[in-house]
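All protein chains of the complex are present and in place, except for one that has been dropped.
And now, subunit A:
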């Protein structure tokens, strides 16, 4: 076995701590001058790839991948500072038509074929679109087995055992490589990309590509009709006695 070639796609999203604002035209969320960072679920997948290597699973290469505006390079640098060996950046500017999960999956399929990857670890969803589709679509397009919402990954020889988080418990699946894995929150604790490592990561190679290099010209298939903020929470009512509470509950139809 010559060692795993792991591909880790990452996405640049609005930072989790920032409250997203809808733009005035109600077509999208405001992204200008908003702090961005790596999608937290993608951090988990990078960390898992690195941990596989640290656990002495033969890993030949960890490649980070991102499609997005030029600033996505910062995210790739973070990925490389954490421990990815090199990275590929496909430039999709903000003014270009944005990629949809299917478009990303098609693009990733090409990348997997080009890089001869045999393991793809993705975040289960991005915290901006929350589509949770890319990993599944990629597995479908490649015809590979998939394990979603992984909370534990073990690789012995060519067999991968993944513990998945499902409603009300866990599910253990086993499959042979190549494989697609999507990560869940409890998989690991991602390390912090420290300053010296970020400096070192600047020397790691980063390829710059465009959609045309992969023979793709994705036109959006989905149409965003309207984006609105959730309704503000209505204030509660104080009740002074049990009777008034019961009458209130009856009024609300809870009893």
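Here, contacts are C-beta pairs under 8 Å (C-beta built on N, C-alpha and C of every residue); 3 or more make two chains touch, one makes a residue touch a chain; residues count from 1.
Rule of thumb we're sticking to: contacts and distances are computed from a predicted model.
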Practice prompt. Pick, from "Glutamyl-tRNA(Gln) amidotransferase subunit B, mitochondrial", "GPI transamidase component PIG-S", "LYR motif-containing protein 5A" or "Vacuolar protein sorting-associated protein 21", the protein name that UniProt gives for the chain of this complex that is not shown.
Written response: "LYR motif-containing protein 5A"
Fill in: Which of A:20, A:40, A:69 or A:145 contacts the chain that the document leaves out
A:40
Fill in: Options A:196, A:215 or A:253, residue touching the unrepresented chain
A:196
Response to the item:
Among listed residues A:185, A:227 or A:249, the absent chain is touched only by A:185
Worksheet entry | Touching residues on subunit A - with respect to the absent chain | 16-17, 40, 127, 167, 185, 189-192, 194-196
